[in-house]
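I'd like to ask you about the structure that follows.
Note that this complex is displayed minus one protein chain, with the remaining chains in position.
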Amino acid sequence: MREYTEKIREAARRLLSEKKVDAVIGFRKGTLPFMNEPCIVKHADQADRLYWDGNCGVNLANYLAKRADRVAVVAKGCDSRNIMVHVLENQISRDQVYILGAPCRGMLDRRRILAELGGKDPLRVEEQNGKIHIEGRDFGLTLNREEYLQENCALCTHRNPVEYDELVGELVEEQKDVDRYADVREVEALSADERKAYFQELIAPCIRCYACRNACPLCYCPTCFVDESRPQWVGKSLDPVDTMTFHFLRAYHCAGRCTDCGACERACPVGIKVRQFTKKLEKDVLELYGYEAGLDMNERPPLDTYRTGDPEDFIK
Amino acid sequence: MSEWEPKIVAFLCNWCSYGAADLAGVSRFQYPANIRVIRVPCSGRVNPKFILAAFRHGADGVWVSGCHPGDCHYIEGNYYARRKFALLKNLLEHVGIEPGRLHFSWISSAEATKFAETARQVVEAVQAQGPSQYFVKKEAEVA
Amino acid sequence: MEIPRGADTRVRPYRGDANSKGGGRSLQARNGGIEVENPYLPYPVRIESIVTETEDRNLKTFKLVFLDAEDEAKFRYHAGQFAELSIAGQGEIPIGIASSPTEEGYLLFTVNKAGKVTNYLHNMKEGDIMGVRGPLGNWYPWETLEGRNVVIIGGGFAFTTLRSSIVYMLDPANRARFNDITVVYGARSPGLLLYKNELIQWEKRDDITMHITVDGTNDPDWKYNVGFVPAIVKEKAPDSDNAYALVCGPPVMIKFTLPTLAELGFPPERIITSLEMRMKCGIGMCGRCNIGTELVCKDGPVFTFDYLSTLPGEY
Partner (left out) sequence: MTEMYIPKNKIDDAVQEMMAQHKVFAPVLQGRFHDFAPLSSPEEVDWECRNTRLSPKGLFHRHSERMFDYSLSKDDPEAGILKESPKDFSPRVVLNIRPCDARALQLVDVNFDTPEYRDPWWVKRREATTLVGLACNDPCSTCFCGSVGTGPFDAAGVDVLLVDAGEGYVARACTDKGEGLLAEIASGEPVTAEIREKVEALKKQAETSMADLHLNLDLIAEKDMKELFNEEFWEDVHFSCINCGTCTFLCPTCWCFDIQDEVYEGKGMRLRNWDSCMYPLFTLHASGHNPRDQKLQRVRQRFMHKFKYYLDKYETATPACVGCGRCVQHCPVNIDIREVVRRMAASCVCPA
C-alpha cells in the first residue's frame, strides 16, 4: 500500500504544480484504525497528506457531482464506475476529471474485524502480504486479509478502474467465477411471506438517519423524495411501513445505476444490509437488459433507453 | 371475506386505455366497479412513487395500462415505462408483496372488450389476495 | 391582580435592548412540579372571517376567535409577537400576530400562501376549527419606545406585526405614550398593499404621518407615492432625533433602507427588525432557528441591527 500512497502523492504534486487540476480528491490517514477520511488537496505542498491503504472504502465519486473545477480523483474500480455514471448523467464532464486509477484488492470490513476483536480496542494495525496484524493494549492478532473484505469487495469483478488517466499501481487480476448473486437467489427462493418477513426484519433497526442515501454517489437529487412535502410520499417517523417505503424507493432510484460499491452498507450505523435491495435490481438489470452500470461510456443507462424487444411477459 | 371488495387504482393512458374504458362504458360492457381510474398522459408518466403511494393509501391492487408497443402517442414513452415497471414489479415482489397485486397491460382505445376482460382479471387476481397489508400506511406505530 | 390586556406584563427584553439583562431569558416560570403545562398544545379557535388582502389572492387575513374564553385570557400578547397556527392533519406555521393587543375578542393573522400548511389554510372556510399556540417570541420594545418618535418602515407582506404595532400605538389609551409616529409602507403595486382600508383611514388622521408607496402603477387615480421604500424614506427623511425605526420587509428592501437610515442619523441600536426562520416548536427547543447563540423563535424574532451585527450572518 506504501507504493500506492507514494504514487498518489507524486501524481498530486505533479498535477497541482503543473496546474493540470485545481484539486486532488483522495484520502488522508484516519484517526481510527480501519478508517480513512476523504480529503481534498489544493496545493502541491499539501500532497503528502494523501494516503492509501485497505480502508479507503468510501466512494469518492460522491464528492464529484456538480463540481465546477477540474479535479483529480483517486478511483478504485467501483469509484471509476461511479464516475462513469456521473458522466453519463451529466453530473460532471469527463474532461473535468483526471482519474488516478487505483487497482483494488478489496477494502476491509471494519465492522467484521471489530466484531472479531470482541469489544477489544485495536490500537495499531498493519497490512502486509495479505495479512492484517492488529495490536491492542493486551493482545495481538493476525487475520487473513482475504477473509475480512467488505462483502461487496469479496464479490467484486471490476477491481481495476474501468477508466483512468493514469494508474497508481499495477493492474490486478480480476476475480473470475464469482457467484455475485447467491444471496439474492436465496431470498428469491423463499415464499412471498418469508421474503416480506426477511426484509422487515432486515430494516427493523433502521433509525432513518439516511446515511445509506447520503453515502451513495448516485444520490445527488437536489430534493430527495423523502423531503418532498407536497405530496409527502413517505412519513418520517420510525413507523415500519414508512421505513420500508423509504428503503424500497431509495433502492429503486438506484436501479441500473448501482455499481455495488458498498458505500451504503459501510455507512449504515446500525449495520443494515441495505445492498439486499439494490443487488436484486442489479441482478435483474443484468439478466433482463444485459447491463452493468458504469462500464461503458457509450451505452445509455438501462432506464434511459429501451429495445423494442424488451421482455414483457408480465404485461397483459 | 364475502363482504370485502378490493379497491384498485388504475393508471390509464389518456391516448389508449382511458379511451378503451370509455368505449367499454359506451358499449355497455360489464366490468367490476372496483376500479378507480386515474388518467395519465402516458404510461411513461407513472412514477413508481405513484404506485407506492396508491398502496400506501390503501389500494389493494394497482393496474397500469398504456398503449401497445409502437403505438405510443409520444413515440416511445411506453417502451421506457416497460423497463421501469419490469424492475419495479420484480423488486416489489422480491421484498414480499403478493404477485397478484400489481398489473400491467397494453390496451388500445379500440379494445373495449380487452379492457373489460382485463379489468375482470385484475379484480379477480386482487380479490384472491385479500385486503392489502404491505406498504399500507395505517396509524403510525409509534408510542 | 387584574392585569389590563395589552400592558407589558412580562419582562422579556428584545435582543439588543440596552436595558436588557440576562440576555433574553425571561424570568417568569411556568407551573412548577410535575404538572407541566404542555407548551405544544394549541388553543382551539374558530375561523370567524377570511379577507383576501391582495389582488394576486396570495394573502388572506384570518380572524380567529377562541372557543374557550379562558384560553383567550391566557393568550395575552404584545405587538410584535407571533404564534403557531395549527391545523390538525397538516401541521403548524409560525405567523406574526397582525391584530393588536388592544383589539379584544379575536386574533388576526395575515398569511401568505407558500407551503403545505398555508395552502391548506387558504382553502379553509369561515367556521372551520383550527388551533393557535402562543403568544411566542419577544416583541417590539414598547417600554423603550415610550416618549420616542417611532418610524415604521414596511415592505410587502411583512407589514403584519407592524399593523399590530400601529393599531396598538394609535389606541387612545396608548397614543400619548409615544411621540410622532411616521409610517413608510410600500408594495410592488397598489393591489398588493395590505390593510388598504386602514391605510386610508390612517392617512386621514393627524396623529400619524403616513407615506404609502408603490414600486409602480398604471392607476391614474393613485394619489400616494411612487418609488421604492428606501427612496421614499430618503425623500421623506424622518427625523432621527429621539427616534427608533422598526423595519420589516424583504431582504432587498432592508439592504437598501439601512444605509438610508444611517445617513438620516439612526444608529444601528435604534433600528429594530423582526426576523423570519423555519420553525417547528416556537419555544426554543427544536433547534433549527438559531443564528449563532440566538434562537429566533424564543430570543427573537425582534432584534436590533446592532445586535444582529454581532451574530453570524446565517439568516
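By letter and in written order, the chains are A, B and C; residue numbering begins at 1 in each of them.
The rule we apply is simple: a contact is a pair of C-beta atoms (placed from the backbone, for glycine too) under 8 Å apart; a residue touches a chain by one contact, two chains touch by 3 or more.
In this text, all values refer to a predicted model and were calculated from it rather than measured experimentally.
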Left-out chain, listing which of the shown chains it touches: A, B, C
Absent-chain contact - pick from C:I50, C:V226 or C:I283: C:I283
Residues from subunit C at the interface with the omitted partner, ascending: 23, 25-30, 34, 36-42, 44, 67, 86-93, 114-115, 118, 128-131, 276-278, 280-281, 283-293, 298, 310-312, 314-315
Absent chain, residues of subunit B that touch it: 137-140, 142-143
For subunit A, the residues touching the chain missing from this view: 28, 30-32, 35-40, 46, 49, 58, 62-63, 111, 115, 119, 121, 123, 205, 207-215, 227, 235-239, 263, 266-267, 269-271
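Rule of thumb we're sticking to: only the chains that are shown with their structure count from here on.
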Contact-graph distance - origin subunit B, target subunit C: 2
Chain pair with the most C-beta contacts: A-B
Chain closest to the middle, measuring from C-alpha centroids that were averaged per chain: A
Separation of mean Cα positions, subunit C and subunit A [Å, integer]: 50
Distance from subunit B to subunit A - Cα centre to Cα centre, in angstrom: 35
Residues within subunit A bordering two or more other chains: none
In the complex, subunit A residues that touch subunit C: 229-230, 232
Interfacial residue positions of subunit C with respect to subunit A in the complex: 115-116, 119
Subunit A residues touching subunit B - in the complex, by the definition given at the top: 184, 187-188, 192-200, 225, 231, 233-235, 237-242, 244-245, 248-249, 251-252, 255-256, 277, 280-281, 284-285, 288-289, 302-304, 306, 308, 310-312, 314-316
